[in-house]
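Our next item is chain A:
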Amino acid sequence: MKTPFITCVAAIVRKDLRAEIRSRELLSVMGLFALLSVLLFSFALELDRQAREEVVSGVLWVTLIFASLLGLNRSMALERDQGGLDAILAAPVSRAAIFVGKLLGNFVFTGIVGFVLLPLMTALYGMNLLRAPLILTTIIGLFGFATVGTLLATLTVQTRAREALLPIAMLPIVLPFVLTAVRATKAILSGAAANEWQSALGMLAAITLIYFLLCLLLYEYVVGE
Partner candidate 1 sequence: MRMTKASARTGLLLLALTAGLLSAQDGERGSTPYFQSRAFNVPILEGWDDQSGEDFAQFHQAEARATIRTAIAPAAEALDAAGAELSATFGFDLDPPVYQGRVNLADGTWHTLVYDIDAETTASVMARQDGGRGVVISFVERDAAARTLMLTIAQADDSLADASPEIAIALESLAGLSLSELQRADSQTLPSGEWTVYAGESVMAMGMIFGNDAYVALQMGEAGDLAALAEAYNRTLLGFFITPDNSQYLALGLAVVFVILAALVGSLYWREKNVQKDLALLRELAREDE
Partner candidate 2 sequence: MGEIKALAQEDLRLETSVPPRLLRLLSLVTVLGFGGTLFLGLRAAGTDIQQGEIQRIFYIHMPSFFGAFTAFGLTVVGGALYLARGSEKWDRIALAGVEVGLAFSLINLLTGSIWARPIWNTWWTWDPRLTSAAIMCLTYAAYLMLRAGIDDRMRRRAFMSVYGILAFVTVLITLFIIRVVPETIHPVIVGASPQNAQGGFEATSGVVTALIPSLLLWLTLLPITLMWHRVRLEERLDALDRLKMRVLSE
């Protein structure tokens, strides 16, 4: 007998969030990483005002990707060390529900980093990043990262090299998200006409949907029997 889908998903998300709230390990690491990354970029690139405007979307998305990678690896390692995944897998739960549950958990964590990052960059770079379309782009992009990331982290955590392989496996696959998200962000920040960023955002949403369905389908082969 199987537990209803929604109940399963909710239970997994609740478990992950509760564990996180108790330890605060993941969030503090990711948050600190995001802050360091933004500062590092602004020193490394010696950003003056004009240069900042040109590279801000790149800085934003590169930071988001690496924060996601960090979070995904950490969350999978915790799961493995505490044997949480095996326990869930042993339960009569559909693999799709596990995927969606893990995905939502990862998405919430990376999402929080994203929403620390946007005001942080707004303050540090003196540009308003807190605009509705940009927030929407960030949400969709991060959801895309979490989708592919959840699948690939589950896969790489079972390999010999573990953490080292996730970036190598994931970075090329998330390229379409980065491409379209950076394009949309650039158009939004430069104050271009709405249809310019809308087309990029639409493409981002379409890619995210395709990946979501694909990963949902493939997840059961990655968690094993």
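Here is how the candidates were picked: all candidates are chains of the complex that A comes from, given by their letters.
Operating definition for what follows: a residue touches a chain if its C-beta (ideal position, glycine included) is under 8 Å from a C-beta of that chain, and two chains touch if they have at least 3 such contacts; residues count from 1.
Note that the structure is a prediction, hence the values are computed from the model and not measured.
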item: Among 1 or 2, touch partner of chain A in the complex; value: 2
item: Interfacial residue positions of chain A with respect to candidate 2 in the complex; value: 148, 151-152, 155-156, 158-161, 165, 168-169, 172-173, 175-176, 179-180, 183, 203, 214, 218, 221-222, 224
